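Structure record follows, encoded as structure tokens.
Only one protein chain is missing from this complex, and each of the others stays in its spot.
Should a chain be cited, it is by its letter among A and B, assigned in written order, with residues numbered from 1 in that chain.
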Amino acid sequence: MTNHHHSEISLHVNGMAHRLDVDNRTTLLDALREDIGHTGPKKGCDHGQCGACTVLLDGRRIVSCLTLAVAAEGADVTTVEGLTGDGELLPLQRAFIRFDGFQCGYCTSGQLCSAIGMLAEHAAGWPSAVTTDVTPDGPAPVLDAAEVRERMSGNLCRCGAYPSIVRAVLETEAGR
Amino acid sequence: MKEFAYQRATDVRDALAACSGGARYLAGGTNLVDLMKEGAEAPTRLIDVRRLPLDGISEAADGGLVIGAMTTNSDLAAHLEVRRRYPALSQAVLAGASGQLRNMATVGGNLLQRTRCAYFATQKCNKRVPGSGCPAIAGVHHNHAILGWTPSCVATHASDMAVAMAAFDAVVRYETLNGPGEIPLAEFYLPVGDTPHLETALPPGGLITAVILPERAASPRSRYRKVRERASYAFATVSIAAGLDLEGSVRIALGGVASRPWRCRTAEAFLVDHPGCFRAAAEAELSAAEPLSGNGYKVPLARNLIEIVLKELQP
Partner (left out) sequence: MKAVGVAQPRIEGPAKVTGAARYAADIPIEGLAFGAVVLATVSRGRIREIDVGAVCDLPGVLGVIHHRNAPRLNPKAGGFFGPDGQLQLLQDEVIPFAGRPVALVVAETFEQAQAAAHALPVTYDEEPHDTGFTADHPAGRPASTIFDGPVDVADVEAELAASSVVVEERYRTPEEHHSAMEPHSATAWWDGERLEAIDSNQGPFVIAATLATLFSLSLEKVRIRTEHVGGGFGSKGLCGPQLILAAMGAQRFGRPVRVTLTRTQVFLTTAMRPATDQRIRIGADADGRLRAIWHESAFEISPLVEYIEGCTELTKTLYAARAIRTRLTAVPLDILPPYSMRGPGAAPGSFALESAMDELAERLGIDPLELRLRNEPATGPVSGLPFSSRNLVECLREGARRFGWGTRDHRPRLRREGSVLVGTGLAATSFSAGAFPSSATITAEADATFTVAIGATDLGTGARTALTAIAADALEVATERIRLRISDSDLGPAWSAGGSRGTTSWAWAITEAAEKLRGQEWRGTVTIDTTQSLGGLADRERHAYSAVFAEVTADPATGEVRVRRLLGMFAVGRVVNPLLARSQVIGGMIGGLSMALHEEGMRDPVTGRHVNADFAGYHIAAHADVPDIEADFVPGHEPGIPGGMKGAGEIGNVGTAAAIVNAVWHATGVRQRSLPIRLDRVLE
């Protein structure tokens, strides 16, 4: 079928290659959920205003609701389903369970993917909006609760699991 | 969202050639895709320029920095030389959106983002349908402009990044089919006038390729402060980028107060004659403010911010 409103794309999702024929309008979120069947990423707002759809795209956290699937052609995507790899829960996932870092769970996959992306960003030395001194000659920002809160603010949670999420992230980081 | 064709540009030339009629460039998509879902943007074709080799930050001939248009907001904020020479720019970018959105959004796209005026996103207004009126003036305008607006439009520009760039005399570099060009950021955003739908001086079909930060504007002592209705992940009510450049000049720009980043030339000039008179300088700048019934608080807020941040920057 030749239809210039559709495109053939390939996506590598959680280590698996997928070839899809997508409507150009399809977001990466909808492609993951409806075409590939990974419903872990959630549609909380569909406008980049809540973070529930966060996935890792080529290793960086992004909101999949504002990413067109066609524009992600060839990318490596990691969803919450792909975090475990060999089936063993990550320390961060275990900490979320232990500290009760969720209630309804709808924002959880986004919080987890975001936290993993965030920790990598911090490890790379990126400052945040609450880093007192962003100049590179200052001390590297220490990941305290205020840093985690600011860096995770793109992930809303209405149940109010924020303090437990922050604790889970900090404990995981401390245990590394 | 209406159906559209999609094509990935292979190089800048290819992109420029493809961008005609109802086509739009797609980079990070954080604003364009958002608005397409609401119907506020309805391109018939998207030219994906995200993977063009226009990313990265390099030294300019004069010693300033050349920031590739496809550099992500995250990479801009994390860049060592940006943080060293223009820390307020790094802070401004970090104050915007969320970690996820900053990883997607590009420098070029950030400059071209549309207003977050709720009326623009959800219904007719002069920006969408010229002549249809500005519902915000008689409506909810709690977070609308106090400077430079006209009865045609009272929307603000939402970028934090552009506020810092305005303070640093950034220059926008672009390509067209007729060749390259440059526009100082101060002239990049058009006055509102009675044509609020015409937002920038970028020629039709033009593609932003870079933003240049001049060496003379480097301000290791600079700061971005953003006040908003929640502690993070919200657009500015009022923000300020201010710095002391290497020549000792004070640079000030405000965000959240106008249809473009508001460079405070009046306050800057006042301070040349009256060094240290921050509050008076702020008041001189804001004497031009014309708040509406619901956003008058922005005048004292902007005044206070100018005073507070300049005091902090004092050697």
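For this structure, a couple of remarks:
Here is the rule we go by: contacts are C-beta pairs under 8 Å (C-beta built on N, C-alpha and C of every residue); 3 or more make two chains touch, one makes a residue touch a chain.
These numbers were taken from a predicted model, which means no experiment stands behind them.
Touch with the hidden chain on the side of chain B covers residues 1-3, 37, 39, 116, 118-119, 122-123, 135, 138-140, 142, 227, 229-235, 237, 297, 300-301, 304-305, 307-308. By the touch definition given at the top, chain A reaches the unshown chain through residues 23, 25-26, 30, 33-34, 37-47, 49-50, 52, 79-81, 83-84, 89, 93, 96-98, 100, 102-109, 112, 130, 145, 148-150, 152-167.
One rule holds for everything that comes next: only the chains that are shown with their structure count from here on.
Distance between chain A and chain B, defined via averaged C-alpha coordinates, is recorded as 27 Å.
Of all residues in chain A, only 4-5, 7, 23-25, 27, 46-48, 51, 54, 57, 60-63, 66-68, 70-71, 73, 114, 117-118, 121, 124-129, 131, 134-137, 149-156 touch chain B in the complex they form. Listing the residues of chain B that touch chain A in their complex gives 1, 3-6, 8, 26, 29-30, 33-34, 37, 46, 48, 50, 74, 77-78, 80, 83-84, 87, 90-91, 94-95, 97-101, 103-104, 220, 226, 231-233.
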